[in-house]
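In this view, the complex is presented without one of its protein chains, the others remaining in place.
All chains are identified by letter, namely A, B and C, in their written order; residue positions are counted from 1 within each chain.
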Amino acid sequence: MSKNTLYGIFDCELVLLAAVKEIRANKIEIKEVYSPFPVHGLDKALGLKETRMAITAFIYGCIGLSLAALMIYNIMIIDWPQNIGGKPNFTFYHNMPAFIPIMFECTVLFAAHLMSITYLIRNGLYPGGESDSPDARTTDDKFLMEIEVEGNVADVKAMLTKTGATEINEKDA
Amino acid sequence: MQPKIEDIFNMIRINNFKSCILLLAVVFTFSFQTSAQPDGAQIYKANCTACHMIGGGRLVGPDLQGITEKRTKDWLKKWINSSSELIASGDADAIAIFEEYNKSVMTDFYFSDEDMAALLVYLENPPVEEVQVASAAGATEHDKGMSGSTQMMIVALVLLTLVFILTSVKNSLKESLGQETETVPETLKNQTELFLANNINKLFVGLFIMIVVLKFAFDAMMGVGVTTNYQPVQPIAFSHKIHAGDNSIDCNYCHTSARTSKHSAIPSANICMNCHASIVSGTTTGTTEIQKIYDAIGYDPETRTYIEGYEQKPIEWVKIHNLPDLAYFNHSQHVTVGQLECQECHGAIEEMDVVKQESELTMGWCIECHRETEVKMEGNDYYTQMHEKMKEKYAGEKITVDKMGGLECGKCHY
Amino acid sequence: MQKEAEIRDPLILGNKSFHDITKDISKPVEGKANKYWWILFSLSMVLFIWGVLCMAYTIGTGIGAWGLNKTVNWAWDITNFVWWIGIGHAGTLISAVLLLFRQKWRMSINRSAEAMTIFGVAQAALFPLIHMGRPWLAYYVFPIPNQFGSLWVNFNSPLLWDVFAISTYFSVSVVFWYIGLIPDFAMLRDRMSAKTAPMKKQLYSFLSFGWSGKAKHWQRFEEVSLVLAGLATPLVFSVHSIVSMDFATSVIPGWHTTIFPPYFVLGALFSGFAMVETLLIIMRKVVNMEAYITIKHIEYMNIIILLTGSLVGTAYITELFMSWYSGVEFEQYAFLNRATGPYWWAYAIMMTCNVLTPQLYWFSSIRKSFVATFILSIFVNIGMWFERFVIIVTSLHRDFLPSSWTMFSPSFIDIGIYLGTIGFFFVLFLLYARTFPVIAQAELKSIVKSSGSEYKNKK
Partner (left out) sequence: MTKAKKYWKGLAELNNDPLVDKLKQNEFVEEIPVDEFLGDKELPASSTSRRDFLKFLGFSTAAATLAACETPINKAIPYVIKPEEITPGVANYYATTMYDGHDYASVLVKTREGRPIKIDANKSATNARIQASVLSLYDSSRLKNPMKGGVDTDWSTADAEIIAKLNEIKENGGKIAILSSTILSPSTKQLIADFSAAYGNVSHIQMDAVSYSGMLDANEASFGVRVLPTYSFDKAEVIVSFGADFLGNWLSTDHAKQYVTARNPKNGKMAKHYQVESTLSLTGSNADDRVQIKPSEQAGLLSNLYSALNGGTADSRIAKMANDLANNAGKSIVVCNSNDAQVQTLVNAINNKLGNYENTMSLSNPSYLKQGNDAEVAALLEEMNAGKIAALITYNVNPSYTLQNAAAYNAGLAKVGLTISTSLYNDESAAKMMYACPDNHNLESWGDANPSNGVYTLMQPTISPLFKGRQFQESMMAWMGKSDYHTYLQNTYSSIDWNKSVHDGYFTQNQAASTVSSFAVAVPSFDLGKADGIEFEMTEKISMGDGSQSNNPWLQELPDPLSRACWDNYLTMSASTARDLGITNWNVSNGALNGNMVNITVNGTTYNNVPVMIQPGQAVGTVAMAVGYGRTAAGKCGDGIGFNAFTLGNGTATLEVVGGEYEFAATQLHHTMMGRDIVKETTLADFINDPYAGNHQVTYATHDGFKPASEVTLWDEFDHSTGHFWNMSIDLTSCIGCSACVISCHAENNVPVVGKEEVRKSRDMHWLRIDRYFSSDMTKELSAEEKISAITMYAEMEEPSGNPETVFQPVMCQHCNHAPCETVCPVAATSHGSEGQNHMAYNRCVGTRYCANNCPYKVRRFNWFQYSDNDKFDFNMNDDHGKMVLNPDVVVRSRGVIEKCSMCIQKIQEIKLDAKKAGTRVADADAQTACSSACPTNAIVFGDVNDDTHQVQAMKKDTRSYALLEHLNTDPSVFYQTKIRNKA
């Protein structure tokens, strides 16, 4: 049986937010919402899961820190220890105060870059990638709600208009 | 020079080779005399073998079998120190020999009295068999390290044959089941397609290729400026194999300063003349090549005399082992003090008809050796005091060059 | 839905709707440059080329082309380096720290501030390279395996810390900046019609990475921005602390000071904000952004400048006090010499521009005037340059042994290179102003409802 996709377009984020809540209250599955800027509370309204970006950042940071420590330990203590200004390089611990700056920098370096890369990958963003937004205006001033409907499209349309959609487009799948 | 894949393989080889050599190094140290007592055999080998034999008949100079009976000790002393003086002094025997060996002069050797004594002792009772240079062994060893390329090829071959066998097996099975068979290339093609169908596999393949490429790029970079196997053509086709190998002339006989100086100087033409004043012809190209020496120094092989007022032209050898100026290397430190054999860095010279650069001569190569090589302190008073201290400092560990500061910048760069 | 106190002045003037904002932001990109832009651009281009020539000459003949000598081995090179790094700080601070503090007013300036950071750091990064005697061996400062055994770098050296700190800071800033840019590029992409501007369309669709503004993406976007901000903040402080350690860890009287890290960071923010002001006041003219960069923004920044300026002043006083209190004659003389020695004038300029002039911001009339702010910001920039000059040259020229005391005067090459970097900086910035969304419009739109003038007036 046919499956239609409805695009409800809103002008104001506040209206949109309300609409989302109401529609979901009516057990209508919202597929996706496109907005020109982050609308606060939208993720909750849509019932999206907490993102775990921060956790990845933490892990990457730890990796960076340990890699830095390992590198310095190998270079300064193991591979070729030198007497540099009489600074004791007998153990890593002795010489460590001098290494802290770089270990810190490496931590940040890894955390920031790897997290950003993960972010791009998870969002499927890459140089020259194609936008899959159904309506170009969503990056300008319009908010778009995408709903997949099976069966009576009319109710959903009505619901949309009721909740303040200024425009409703329909696409047959 | 352009970095070549070969270089990388050579690197691999060198390492195996070096480890063999290091084994040998230990072996030598036992056979090597480190006592302060001068060793007649050594002196004889280093200075006399080129022109004399014991009981082997006449070479350039007379056979020295029983020479000590024939002549008095101090006469020999005089003669060895400066034959020309002895002749000038009008000594009958001296002149006789001078005439006999058509007026070719024996080189003067300024031996210390101890050395002279030792030498004479040796001449009095020479060993039945002359001591052979241990280094020859080093040569035979050095080819055993198999080159990386051949290893890889063998592996590839094995795999191919495997594929072949399996396919044929499969085919025979299929035939028995009456399905249509497929050729080896087809199998490979299908299998790979099957394999690459999976994204994960794609990813891995991609990664693998990337790593391989990086590895090669890296090795190429590391190979820049490394001139291992540099083997230029020399103005005179001088064969170390004939001289150092077959005739087992000691390296120091020609490269005189290796034991005393930073350079193991390239021999000057007059050193060649010590022998080639009488050896005027050689097998194959020998004669023409020897002639080149005469052209340089102005010697007439017919009359066996030096041409008066001849304008001598130096022989322009091509330098093979080039260290950058910023690195100070001293032969005597390694040969005399470190007691290394020439072959450890220069390879089996005595087997090379045309000499080539055996080692990388990179700083890494020096460092590696300094990290591994043990300092030979025994019997050298210079070390006694610090050796005591170091033994307790590095209890148990072997005292390598780097422990003596052999990795410090200033030791080679100033 | 964010709330904002009524009494706050609007941060966006002229009843802008979302679409107006879109239009305004993309105008400079779509439209033609006005004459101010061309004048400034050609001017900076000339300087830039001149600078490049001077650098080429230096690398060709040797550092001797500069005014340095056996006693003063660093002067303008490192002065400029630290100055630019300092300038490079406000950007990340604004976008990072102010983001953490949820300061809305940052939104209309952070994009440009970050651009400034990146371009500033790029200038700074030039100097450690060209000040080397043998720049073609610069790769020696990275721990790369090599034929030499392997020969490694020296992790005890503050200069090496610099290498890591600056490269980290630079790259992280770029990433932070770009993550924020993606939605705005997407906006531009969607405005460009494939017919009229196919090139631009392609360019921006490439740059926008196929952003479509899905709810989940925005959620991640916000979190990432937040975390990056959290990472960038300590980074900002670490970078200039490490730069200050070039001096603090040395033995030279006047350098060997534990106060340096905080003192340098403050100075950096101080000069950074000054430079932001200089730039924004120019930019709002050349790309007509009067509506978004309001006097309110300027005033907020002036307040920060007043604060940091006073703190820097306190640092100077502390320094003097400590040198006297230390009882070390070398220390005492070093600072006495700064104030009364041959370079007293440099010290005087530093004091006036950094400590006295910012105090004028106590008067709201000055605080709220574009002209006055512009002039004062220039003063601060000059003052901060002299601070670095004073620290580096006056400490070096008379250190421990009077026998090697001497002085420094710059060669025209020194000056040329400095001007060159200024030129380079403005070239980059002006190009940016014509091709990038100079304001984080996506974020800005999110506060129209709360801080836009129209909505404020409704209430």
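Just so we're on the same page, contacts are C-beta pairs under 8 Å (C-beta built on N, C-alpha and C of every residue); 3 or more make two chains touch, one makes a residue touch a chain.
Keep in mind that what you see is a predicted model, and the values were worked out from it rather than measured.
Considering the whole complex, the hidden chain is in touch with A, B, C. Although one chain is not drawn, the whole complex shows that of C:332, C:369 or C:435 it is C:332 that touches it.
Only one of the listed residues, B:260, B:291 or B:400, touches the absent chain: B:260.
Residues of chain B that touch the chain left out of the display are 1-2, 36, 84-85, 88, 105, 225, 227, 230, 232, 256-257, 260-263, 265-271, 296-297, 306, 308, 312-319, 322, 324-326, 328, 330, 332-333, 336-337, 379-383, 385-386, 389-390, 393, 404-405, 408-411, 413-414. Against the chain not displayed here, chain C makes contact via residues 61-64, 67-71, 73-74, 128, 131-135, 137-138, 140-141, 151-154, 156-160, 163, 246, 249-252, 328-330, 332-333, 336-337, 340, 342, 396-397, 399-409. Touching the omitted chain from chain A are residues 82-88, 90, 94, 98.
Everything that follows uses one rule, which is that only the chains that are shown with their structure count from here on.
Remark: chain B and chain C have CA centroids separated by 61 Å (rounded to whole angstrom). For this pair, chain A with chain C, the centres built from the Cα atoms lie 28 Å apart. The set of chain C residues that touch two or more partner chains comprises 149-151. Multi-chain contact residues of chain B, defined as those touching 2 or more other chains: 407. Of all residues in chain C, only 145-151 touch chain B in the complex they form. By the touch criterion stated above, chain B contacts chain C in their complex at residues 218, 222, 224-226, 362-364, 366-368, 407.
By the touch criterion stated above, chain C contacts chain A in their complex at residues 1-2, 17-19, 22, 143, 149-156, 160-161, 164-165, 167-168, 171-172, 175-176, 179, 182-183, 186-187, 189-191, 205-224, 226-228, 231-232, 234-235, 238, 242, 245, 441-443, 445-446, 449.
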